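Only one protein chain is missing from this complex, and each of the others stays in its spot.
Here the chain labels run A, B and C in written order, and each chain numbers its own residues starting at 1.
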Amino acid sequence: MPTPGGLFGGVFARGRVDTSDRAWLQAMLDTEAGLARALEAAGLAAPGAGAAVTGAARADAFDLAWLGQQAALTGNPVPALARELTRMVPPGAAAAVHKGATSQDIIDTAAMLLARQAMATVAADLATAAAAVAGLAAGHRDTLMIGRTLLQQAVPVTFGLVAAGWLTGLDEARTALARVAASRLAVQFGGAAGTLAALDAAGPEVAAALAAELGLAVPTLPWHTDRLRVIEIGAACAGVTGVLSKIARDVTLLAQSEVGEVHERGGAGRGGSSAMPHKHNPVAAIAVLGCTRQVPGLLATLVSSAEQEHQRAAGAWHAEWAPLSDVLRLTGSAASWAVDMLTGLAADPARMRANLDAAGGFPLAEHVAALLGPELGRPAAHDLVAQASAWAAANGRPLRDGLLGSPEAGRLAAAGITPEQVDRALDPAGYLGAAADFVDAALAAHGAAEPLG
Amino acid sequence: MPTPGGLFGGVFARGRVDTSDRAWLQAMLDTEAGLARALEAAGLAAPGAGAAVTGAARADAFDLAWLGQQAALTGNPVPALARELTRMVPPGAAAAVHKGATSQDIIDTAAMLLARQAMATVAADLATAAAAVAGLAAGHRDTLMIGRTLLQQAVPVTFGLVAAGWLTGLDEARTALARVAASRLAVQFGGAAGTLAALDAAGPEVAAALAAELGLAVPTLPWHTDRLRVIEIGAACAGVTGVLSKIARDVTLLAQSEVGEVHERGGAGRGGSSAMPHKHNPVAAIAVLGCTRQVPGLLATLVSSAEQEHQRAAGAWHAEWAPLSDVLRLTGSAASWAVDMLTGLAADPARMRANLDAAGGFPLAEHVAALLGPELGRPAAHDLVAQASAWAAANGRPLRDGLLGSPEAGRLAAAGITPEQVDRALDPAGYLGAAADFVDAALAAHGAAEPLG
Amino acid sequence: MPTPGGLFGGVFARGRVDTSDRAWLQAMLDTEAGLARALEAAGLAAPGAGAAVTGAARADAFDLAWLGQQAALTGNPVPALARELTRMVPPGAAAAVHKGATSQDIIDTAAMLLARQAMATVAADLATAAAAVAGLAAGHRDTLMIGRTLLQQAVPVTFGLVAAGWLTGLDEARTALARVAASRLAVQFGGAAGTLAALDAAGPEVAAALAAELGLAVPTLPWHTDRLRVIEIGAACAGVTGVLSKIARDVTLLAQSEVGEVHERGGAGRGGSSAMPHKHNPVAAIAVLGCTRQVPGLLATLVSSAEQEHQRAAGAWHAEWAPLSDVLRLTGSAASWAVDMLTGLAADPARMRANLDAAGGFPLAEHVAALLGPELGRPAAHDLVAQASAWAAANGRPLRDGLLGSPEAGRLAAAGITPEQVDRALDPAGYLGAAADFVDAALAAHGAAEPLG
Partner (left out) sequence: MPTPGGLFGGVFARGRVDTSDRAWLQAMLDTEAGLARALEAAGLAAPGAGAAVTGAARADAFDLAWLGQQAALTGNPVPALARELTRMVPPGAAAAVHKGATSQDIIDTAAMLLARQAMATVAADLATAAAAVAGLAAGHRDTLMIGRTLLQQAVPVTFGLVAAGWLTGLDEARTALARVAASRLAVQFGGAAGTLAALDAAGPEVAAALAAELGLAVPTLPWHTDRLRVIEIGAACAGVTGVLSKIARDVTLLAQSEVGEVHERGGAGRGGSSAMPHKHNPVAAIAVLGCTRQVPGLLATLVSSAEQEHQRAAGAWHAEWAPLSDVLRLTGSAASWAVDMLTGLAADPARMRANLDAAGGFPLAEHVAALLGPELGRPAAHDLVAQASAWAAANGRPLRDGLLGSPEAGRLAAAGITPEQVDRALDPAGYLGAAADFVDAALAAHGAAEPLG
């Protein structure tokens, strides 16, 4: 439903990915034009035919709605498009229009062109987002916060580590996307049933020339009913949206009123609620989730559409067009929103520290037990800490009081544990394990990631 | 992606279901207008405010693209829409615009209005399609054809029985759709967090008045994050497309060149292939499948979107809009194509009979075995028929020759089975069981199905 | 993967829904036994054959693994099962085994029997859960808490209203489930291609008798490739899991360490973490979500499987068995966990109040603006409150200070607004709109909901 410029386009068709009807039409025309040039290069079209068809192949010159109506006669808009394009070129060039091609050649190749534009745009946005996140990871390498598992406070982490996890996801999803874009976007050119019979022996030469004209790969053979490419494009996008969904979910949770550890800066008018002036909605994160949550079902459609009959499918092929467009658009919109969300993300180290401190030291219980282990033996150490924790919790006091100001204190002293040792064990900065190393590793991997060409 | 009037609209947005941006905008405006009238009726808006807002609430008066851009500030287009609408009414009516409402009230209620239009349209198309199928079932009640299981010829059926199966599916899916449309399309009106606090004690009264204005049901309480209704709408549509997909699949299979038992009459220019003049593509059936195959994944998105947080979801709600629109549109398009497919379906009884006869009598082997059972005992009967079948198959002869002209013939004669008895057992018309009864039952059930109001 | 008694069964196969291999086998045997009795009743089997087959039809008497291997020869286990069952009954009853039936008759009917058991179990669990929630709604009808939209604190609500929303969802999902269970679970009996030819004219009579034996409905005609029933069962379950997912999501959010408004009481050992003794994980809510999140994709498979060819599908039918089992199992497990989650849910009104108070009065800004509107005009009132809010927020003070202790105070006084009026407007209990009415309405609707037979 959503289109750029449409009522919902600001949310679901944000950014520069263009899968509009006009973009589809132009991509089809670009394919027809590339074919005419390829035919001319192969000596199968009159000199000048390529240029003539290319000159005529401008989307604005066509009546899109009329083409759409004509599509109902054959199930796709290409036959009408080819007729119109033929009519619009000089007689000498007419024979070069659509020669040797079938409708699916044009639509599949156009889809590859759209996918290429979309994937490049997404990759660029992911790179921008990753750069912002790398800044957060580096800047907050040692910023303490409470880690949360199953939505419960667990043990200390750093915001740098959280950001490092986001960064790795972004970089790895971008790498996977770039690999598919570089290796799997291939021209489709097989004619009526994949033999290119109408071009006699010249088919492969024209196919190669067409691929060169359009900057797409030459497949081993036409892939009319081998839809692995479509699945791979969709899956690479789903990898991107999967990664973005995790980050956006974290942002919405960290931005909760009761947590307040991050907020989106956004711009003027962003995230406000006329009815609730105190609210500061994380609009970008919400929009990311609004986009990403639509992708799994669409990917399922693409995968189930791979069951295609014989040399052209009766329905399964047609069922791909919209979900493929939608996946590209939604991935593009989510990536665009993610740039916004992450370049504008403000962390609040004081609030992070406050939330950590409010946990009363309990997240360090494990650490204290480890301190006591060598003296008391692991089971007894665990037992002592558990009882101290229970006493403290029951009395609404921090763990330190449970350890040093409860009936357990004597056992601690008897084991030769000093209050200073307890305080050290209760210092969250002392219980971060490899957090900083992991941040450094993620930043190093990010630095080594291939830049975008 | 596809919109009516768009490049792919002829295939995927056929018929009268309208989920375009303009339709959404008008439905939102209709909701705002209904609210103003409800407020006035409740004494919460100035006299005339309802009419003033209603007069201003015309989609054409709004700049849809601008609203779409504004939506990016808050995540939905309603705040900007409400501001514009307020600006467009006389000062005295301004206070009635959007009073007590939150954005979700407007969007959810608008979605219900769109769903109502869509479901009524689909139900009408299903009724038309069912009438056509009832005609096929009645007209071909006794038209013999071969039944096929696992895509292999099995035992005789009638085309009337095939059509009766389609008919029952159509009628039952329509009944389910009509039930949801009649009982589950409810107004949404809860204000910022579902308490209607801004209206003080008058909330429920205004909600009821709004529901009456719009012809929707009054829910027990606002359903902002109880999305069962959305699932039920989507599931009822999926029931429709599931049934249509089965019929369309049958049509494509029966229309295969090698089978040729049905074809779509279509209109001029329909289904032809410029490259392959002998082809007669079942365009309507293919288009049905192109639509229906997109629905399962979209329904999955609607179901997974039901996991909505607190009093308004951060993303899951937004993720519903497009899939709900798409499900309604695709169900509408599939139903519209189904009318075309089924009102124009031509059956070829001669070809059906020829295909049945070409099966060489083997589909009747079970019947012959049943004939012999009382004389020979079931195991021996099965054995004899199996050997006769094997002999006939090995010699490229029909089953009759295997029974009467092979080494098994003597055993048959010894059992007192006459050639006339064998021929009777090999007559497919004599082995149809309850086929005609089932056709009659389906037609009776169809006649008893509630007409559309 | 998960089975009761298996490694993951405690989480994903909890409760009394049984879709194990043994349950499937017994349901198939029950169908065969019912058929033998129906045949005897119709005079098509020897006296006593029904009882003989029924006596032999005990799952424990069969080698399940061997049947599974045999299934690979034909694609399903029924042919081997029917042979074994035939072998196990006295000669006189052998002819009654599987007479007239095809494999699909047995498997589809068995699936209906499993669905019936599952749906009844789920409905009972939903009723128990709803009763607990009704208790929460009634008991907390006036318990104040902050409402949250987009995961941000918004305006006051009551916990009773939250529970009332859960209650309505539970009741409506149960109603929909019960409707499908009561009306759409039909016997399947059509023979090789849906004509029941092997029973001659007696097919419908036997089908009706079989339905009566098993307590299932008699369909208009065999529904081998009309899969609407399967979609409806799956969709009703998805409605249940959709509703449960919303409740469980709320529980996990409300149980967050930083929120702490509810917790699961659970039993001994529940929800603890050996590594983190202070944690109290909402295990039941997590398990509910672990179950519910698997359902949308499975439902998509059921819907896309409805595209079935001719008289028996080549793959699409087979693809239904596991997802249907899984949907029933997961819905059952989720419902069982939901009983646990909701009967053991402890609300903390003090913490709710504390979180509300910590919001600094900002959630009441809208209410204050409404108070000022009549005096200042709506725009000026909004403006004043916005500036007071901004001042308070910037100074880390509650809204009251922004209104009464900031530069805006003078404007308030000039408008004749007293501090007492401001305090009344800032009282969350005074800004609950219809919350209590909605709770009462939900409880009334719950009381009126049909009890389970």
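As a convention for this text, contacts are C-beta pairs under 8 Å (C-beta built on N, C-alpha and C of every residue); 3 or more make two chains touch, one makes a residue touch a chain.
These numbers were taken from a predicted model, which means no experiment stands behind them.
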Among A:309, A:375, A:401 or A:427, residue touching the chain not depicted: A:309
Chain not shown: contacting residue from C:34, C:239 or C:297: C:297
Touching the absent chain when the full complex is considered, from C:128, C:153 or C:281: C:281
Sole contact to the chain not displayed, among A:52, A:115 or A:151: A:151
Touch residues of chain C, complete complex, unshown partner: 1-3, 5-12, 14, 19, 21, 24-25, 64-65, 67-77, 79, 102, 191-192, 198, 248, 252, 269-276, 281-283, 285-294, 296-301, 304-305, 314-319, 321-323, 325-326, 329
Interface residues of chain A (partner: the chain not displayed): 75, 95, 102, 147-151, 154-157, 161-162, 164-165, 168-169, 172-173, 176, 191-201, 203-204, 219-223, 225-228, 231-232, 235, 238-239, 241-243, 245-246, 248-250, 253, 289, 292-293, 295-297, 299-301, 303-304, 306-314, 366-367, 370, 378, 431-435, 437-438, 441-442, 445
Residues in chain B touching the chain absent from view: 146, 148-155, 252-253, 255-259, 273, 275-282, 286, 296-297, 300, 304, 355, 359-360, 362-363, 365-366, 385-386, 389, 393, 399
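The rule is simple: only the chains that are shown with their structure count from here on.
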Interchain centroid distance [CA atoms averaged], chain A/chain B, Å: 33
Averaged-CA centre spacing for the pair chain C and chain B, given as whole angstrom: 24
Two or more partner chains touched - positions in chain B: 75, 102, 191-192, 198, 248, 289, 292-293, 296-297, 299-301, 304, 314
